[in-house]
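Then we have chain A:
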Amino acid sequence: APEAKEQFFPLLVYRTGPYAPNGTPWANGKQDYLKMINARDGGVNGVKLTYEECETGYATDKGVECYERLKGKGATLFDPQATGITFALTDKVIKDKIPLITLGYGLAASQDGNVFKWNFPLMGSYWTAADMLIQHLAKKEGGFDKLKGKKIALVYHDSPFGKEPIPLLDERQKMHGFDLLKIPVTAPGVEQKSAWLQVRQQRPDYVLLWGWGVMNSTALKEAQATGYPREKMYGVWWAGAEPDVKDVGEGAKGYNALALNTSGQSPKVIQDILKHVHDKGQGSGPKDEVGSVLYTRGVIIQALGIEAVRRAQERFGKGKVMTGEQVRWGLENLALDQKKLDALGLGGVLRPLSTSCADHMGSTWARVHTWDGAKWNFSSDWMQADEQILKPMVKQAADKYAAEKKLERRTPADCQS
Partner candidate 1 sequence: MIYRENGQFKTSYRADSAILAIRQDRWAMAALLALAFVGLPLLGNEYLFRAILIPFLILSLAALGLNVLVGYCGQISLGTGAFMAVGAYAAYNFQVRIEGMPLILSLLLGGVCSTVVGVLFGIPSLRIKGLYLAVATLAAQFFCDWAFLRIKWFTNNSSSGNVSVSDLSVFGLAIESPVQKYLFCLSFVCVFALLTKNLVRGAVGREWMAMRDMDVAAAVIGIRPVYAKLSAFAVSSFIVGVAGALWGFVHLGSWEPAAFSIDRSFQLLFMVILGGLGSIMGSFFGAAFIIFLPLLLNQIPHWLGLPMSTETASHLELMVFGALIVFFLIKEPHGLARLWSTAKEKLRLWPFPH
Partner candidate 2 sequence: MDPNDISIPGDNTAVKKIGDVILEVRNISLSFGGVKALTDISFDVREHEIRSIIGPNGAGKSSMLNCINGVYQPQQGQISFRGKTFKHMSSRQVAEMGVARTFQNLALFKGMSVLDNIMTGRSLHMRCNLLQQALRWGAAEREEIAQREKVERIIDFLEIQAYRKTPVGRLPYGLQKRVDLGRALAMEPQVLLLDEPMAGMNVEEKQDMCRFILDVNAEFGTTIVLIEHDMGVVMDISDRVVVLDYGKKIGDGAPAEVRQNEDVIRAYLGTSH
Partner candidate 3 sequence: MSTPFLNVNGIEVIYNHVILVLKGVSLQVQEGRIVALLGGNGAGKTTTLRAVSNLLAGERGEVSKGSIELRGERIEKLSTAEMVNRGVVQVMEGRHCFAHLSIEDNLMTGAYTRRDGRAAVAETLEKVYNYFPRLKTRRSSQAAYTSGGEQQMCAIGRALMANPRMVLLDEPSMGLAPQIVEEVFEIVKDLNSKEGVTFLLAEQNTNMALRYADYGYILESGRVVMDGAAQALRENEDVKEFYLGTGGGDRKSFKDVKSYKRRKRWLA
């Protein structure tokens, strides 16, 4: 019999520990999508998809161990699901020739594919997120010039994750002359009274919330307790999911956050998952979680990974198992237009996306959604980060990285490989 062809997907997850409430739906989304593709399409062009989860607990060293373990099982693509693990793996993947997807997180500079050959911060980085939020605020105020003299507070998770947006916000501050207050919150963020005392003292016009896990709900509760209007609070897309607001309930009403993707059970891809996976009793989590914000994000990450494999197969041979390098090419040459997205059932869930050798992010689109006490509702149009500001910053940061690591920028020839 011909050898069964299997493309192996390692799944680094955290279903325990402080970030489990956020990590679990995310992990379930990824797993369910894999199951769905196998069930619906029989894999990718006949190549079956297999996977194995490894619990990282959001800890870097455990993440590295998982990476090493799953790498040995033929992994060709990793999604570390944590900024710390991403940093630790960035150097390792170069030697191992395995691409990293860091959708919506990771190093902002790694958008520059000429330097970061193996990193793919698809759909957005913290810089794009910060940029879009400032744009949104400007729009609300009625123009960038109106931002002058306004006070914007950044309440952030005191870790590389929380600190990433600062360079961009500093840049924007210089441009528009608003005041930027930086208020760090010690991880994991269970005690924020002093942060909110400062908010109350300074009375900023807006609060940008750069939190993850328990920090978000606690921030909302403290905001409620100090009487800071939730309507003036804007979260990054990691601070805009159900676990963040669920137990705050009424208190979170009016709170805004960026949305990288839609949520809800109506999109076709979600319906497919319900049909092919959950209805057969094979769902990874409870049914009502399907289609929640982080779940859907998991689905998207997995879908993009699989599309990269599909794209790679187009070049290197349909129905073959792809290597890490081939998958990397696939990721670098994604071209998901609306038609393709619709065909995948992802239409409306995310915007068209195409990557290139120079741009490992693809397009970055997001909307703002607002919690009404029971569910998230969109409250803005799709936005995009301002390339004018972003590009030079990314380039500069990437150059600095390259200099430190003594890396050469990739040649056009290398881009073809």
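Basically, a contact is a pair of C-beta atoms (placed from the backbone, for glycine too) under 8 Å apart; a residue touches a chain by one contact, two chains touch by 3 or more; residues count from 1.
How were these candidates chosen? In short, all candidates are chains of the complex that A comes from, given by their letters.
Keep in mind it's a predicted model, so treat the numbers as computed, not measured.
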Quiz item: Thinking of the complex as a whole, which of 1, 2 or 3 is in touch with chain A?
Solution: 1
Self-check item: Sites on chain A touched by candidate 1 in the complex
Solution: 13, 15-16, 24, 27, 53-55, 57, 59-61, 64-65, 68-69, 71-72, 83-84, 87-88, 90-92, 95, 107, 158-161, 163-164, 166-167, 184, 187, 284, 397, 404-406
